[in-house]
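== chain A ==
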Amino acid sequence: MPNFVMSYLGSTVTPGQAGNQFWALMYVLIIFAGVSVAVMAMNWLERKALAHFQIRLGPMRVGPHGLLQPFADALKLMLKEDIIPTEADQFVFWVAPLIGLLASFTVYTVIPFGPSQAVSDMNIGILFMLGVSSLAVLGIVVAGWASNSHYPLIGALRSSAQMVSYEVAMGLAVVSAVLMTSMNASGTGTLSMIGIVQAQQQQGIWFIFKFFPLGFIAFAIFAIAMVAETNRAPFDMAEAESELTAGYHTEYSGLRWSLFMLAEYAAMIAVSSIAVTLWLGGWMRPFPNLLQAPAWEFIFSLFPGLTFAGLAAIAFIGTARMPAQSFFRVQRIGLAVFAALLGFIALLLLVIAVAGRTADTSVAARFREGIDYVYWFVLKVAVFMYLFIWYRATWPRYRFDQLMRIGWKVMLPIALGVLMLTAIVGVIVS
Partner candidate 1 sequence: MNPALNSAAATMNTGMAPVATPWFFYALAGAAVISALFVITRRNAVHSALALIVTLLSVAGLYLMLYAPFVAGVQIIVYAGGIMVLFLFVIMLVNVERSSKERQFNRIWPVGLAAACALMALFVSALVKGRALFPERLVKLSEGTNTQDIAKALYGDAGRMGQYTFAFEIASLLLLVAILGAVIMTKKKI
Partner candidate 2 sequence: MAEEVKTPAPPPPPQPQPAKTGPSGGPEGEKKPTAEKPAAAESAAPAKPAAPAGKSDVPAKAAAPAKPAVPTPVPWTSPLVEKYRNQYGSALEALTYLGQNYLSVDRSLIPDILRRLREDEQFDYCVDVTAAHYPKREKQFDVIWILYSFARNERMRVKTQIADGASIASAVSIWPTANWLEREVYDMFGIRFDGHPDLKRILLPDGWKGYPLRKDYGILQQDTEWVQINLGIESGQ
């Protein structure tokens, strides 16, 4: 067992490349579990954040501050009757949520949480990601068709037209970022997700700031297209609840419905990961090239621990602020335990940061680096997740024709223009 563990810790490449089957499998499991937990956390966060946007409290009953609400929801959804309409196409109805879910989760095989913190580094990483995430639409289309009902069908049609349209602008924006990876001495770019981040590292600039404002425009187009791609507000035509009741998943209930939700949130995290990787420096901490001194390295490595310490502090304050009635005793204890857990994690992270502050190949240093990478990556993705919630709280929904007009008549030409300008500027600069 220690051999298995150690076999990876010394490696600087992903387990997939090293042919390390044990760790590749471990990564798959870790990512599967991690994404599921992230979706649950996102579910709770969305409800709480949205509630606070809307001057309400959100879930408060199940666990302290509704912390256990996602678990209760998951349990409820699993126990619910799985209804398949008699007129539905049984097999397709059954398989549709799985298609979306599989597509959303397969994407994670190439997402680099760090230079070696990924299942595998594919040569065609970004191409693979775009391709597989475009398969997710199949689940939606097929679900809408199989329900044999009008609202789902319209939802499915909207969704497929929307996703196909926005993939074009999205792809062009991605290409302009990929083009930037080739602005190096050898003139060869890369499609590899890890390679793209490393290119940003080598060029010493996040691609969002490269050739300002070209990089930024490409990023903005991607950021808009990814909202449309994941069917989120204000582009949530496919499930517009005020128009199509629930769109493509109107006829779904229970576990199958929750699989759709799981796929949707997983897809949101996935596309955010692409944006982070392509434009925001992936796993890199801020200013890796400017602030290179070991002291800076140490200071930045304290961030994960400090973040958890902050969360623990918030949880402790929440415990203290709870009403003193006996009714709340269980919740108080629960929140205190949760805070203590967070504090313990914070302590552990700080200890690792201190122990691994020397940049050698010791186990502690490897651990510390891995934690840093994952921390910064997740932090950047979390910002996008917050944006998703923010959009939803702020904006009305676009109409379908307006959505298509923006996709084809605004975003596509701009993306094309940015791509050409990037190429021209790249040629001139090099």
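By our rule, a residue touches a chain if its C-beta (ideal position, glycine included) is under 8 Å from a C-beta of that chain, and two chains touch if they have at least 3 such contacts; residues count from 1.
The candidate set was assembled so that all candidates are chains of the complex that A comes from, given by their letters.
No experiment lies behind these values; they were computed from the predicted model shown.
Touch with chain A in this complex holds for only one of 1 or 2, which is 1. Those residues of chain A whose C-beta lies close enough to touch candidate 1 in the complex are 12-13, 16-19, 21, 89, 91-92, 95, 115-116, 120-124, 127-128, 130-132, 134-135, 137-138, 141-142, 144-146, 153, 156-157, 160-161, 163-164, 167, 188, 190-192, 194-195, 197-198, 201-202, 288, 292, 297, 359, 369.
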